[in-house]
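Heads up, one of the protein chains got dropped from this complex, but the rest are sitting where they should.
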């Protein structure tokens, strides 16, 4: 057995404060955008149409932010969560710059916290992951620019589980550091474009920032049934290597008995579904929190609904002057939920029956 | 429940003469071509090879026309056929200009006819859909060019089905307008290239316009078994949102009990299969008619055969002069059929046993 750097770690292999540079930078291409479309059928105009994006002031159509998130997340998996049992949550996620085809993504994580589980078989690893891009414009700009950073916590197998759980634990359980309940609007980074130039007809709706009401519930049209082939292709596209997604034989020996659908696959489906009712939510500003409440498996049917949690005016900052109010765009805080094998109802937001995903984010919405 | 513009219409939401601009323009890329190859395995040289296309005078390899058709069709689905029961037919389809990677497609439909079904639960919607491209050449040419237009009629659920079918129908059934049985050869638009420069060795056959005989039957080699994952990825690639293709749970409550394969997926498979015997049919000139005779489901195996219905010389028109005969290319009218779970035989063309698709088109064929 040949060890190779830091990959494929078990819980015992992490230490707090450690910085891990993840391998395999990934050049993003139109092929990735097409795969994303084939997997999720997203219809937000910004990620679908170059003329639409240019009209707003982007230099090309940017990638959908959930695709960026999944790509960066995937980079971190071989080092952090190859031996994951489950992703438990995300938070403090901030999108900092758009990603275009031709950009090369890479990632770095810092270990923020570790907590061994009482059963002695696993533990929780908490990291903050930064995603970077190198852009190609005629030549390569060697400076990496941060495109996204977020905190996640994940349950990871121990290499040497304590067989007899009555034995004293030799490792002190450590508390995980606190995570902010949401990203403050003042910390959001509005894209340097003019959202007021949104063409409603192309976008599919005239509903804009002023039209959404806090507390409003939106039930997205349609459900989608998950398949093994699709979630494996998605997960590999992100170069995510977590064994639970790929090895049916290995999973047969677990309590679930089968392959788990990658959580980021569910998020991407809900992002695409949310088009119906949130047509002008061109891109994400922040991930306030995300939790996978239950696993999903191939052949399950998932549905999506959203509620408006908050709305915020946002400030921008010119290079030389004082902050000023963005009159073209605001941030809408949305809670997306996904239900499994049962379409959501108004009570799904509170009783959480059938919920598999609870995802709280800030979305950019044209005024 | 948040309504959003005109999307996700039921039968009652349409009115004759209405013009609907479909949302979400779609920039076409090499990624879409690769997905198309992965889904259908097309081997026509024109869509596969840039040097082959340039030798004929194209500026790049154009997209296969069936991929263009499916993309334009997909644009119209959220507005027209989200609540479709079945696509009943197509006709009067004309391909007007090649589509290249980098072009952005959009679509507009006009409602031509409406007819409520006697059962009071659904009705037929007939539309003419135009597909447009915006091309990128250094900058964007803002002028949209029509690449394809066609008529289709589709059965759509009513929002409020009449529970008791003996009740009088409050809505007058309207006749659907007639559709031409085929596109006249004089209306075809030959691509402005020189098909005589076809390299037979690269194309895979020396058989050309003069070698096909009216009445000739061609049985395409091989069959292909459909899968849920593939047809869902195809259908999402086209941003087609019809629920019947994606939601196994929803479909379980219907008479079919399972997800329907999108009809355009079958057409694309038959187009790819038709390579064996129609190698030099580089592209489509027109869709005379298309009918889905029976549904197909995942795990069904489909087969293809074709017969030559007609052949036509075609005229071109220089910018300043009189029409002249194209000596490099002619149009071959072909009837493609697809059979299900049974390879086709000569009698399949007449008795229609096992037929799921009957597709009549004009193909461009080098002389």
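Just so it is clear, A and B label the chains in written order, and each chain counts residues from 1 on its own.
One rule holds for everything that comes next: a contact is a pair of C-beta atoms (placed from the backbone, for glycine too) under 8 Å apart; a residue touches a chain by one contact, two chains touch by 3 or more.
Quantities reported herein were computed from a predicted structural model and do not represent experimental measurements.
Enquirer: So which of A:41, A:62 or A:78 would be touching the chain we can't see?
Expert: For the chain that is not drawn, the touching residue is A:78.
Enquirer: Just checking the interface: what residues of chain A touch the absent partner chain?
Expert: Interface with the chain not displayed, on the chain A side: 1-2, 4-5, 7-8, 21, 23-27, 29-32, 34-35, 78, 82, 101-102, 104, 106, 134, 136, 140, 227-230, 232-237, 239-241, 243, 246-250, 259.
Enquirer: List the chain B residues touching the unshown chain?
Expert: Residues in contact with the chain left out: 29-35, 37-45, 48-52, 54, 61, 201-207, 216, 218-219, 221-225, 227-230, 276-277, 279, 299, 301, 341.
Note that in this section only the chains that are shown with their structure count from here on.
Enquirer: With chain centres taken as the means of their Cα atoms, state the distance from chain A to chain B in Å.
Expert: Here chain A and chain B have centroids separated by 36 Å.
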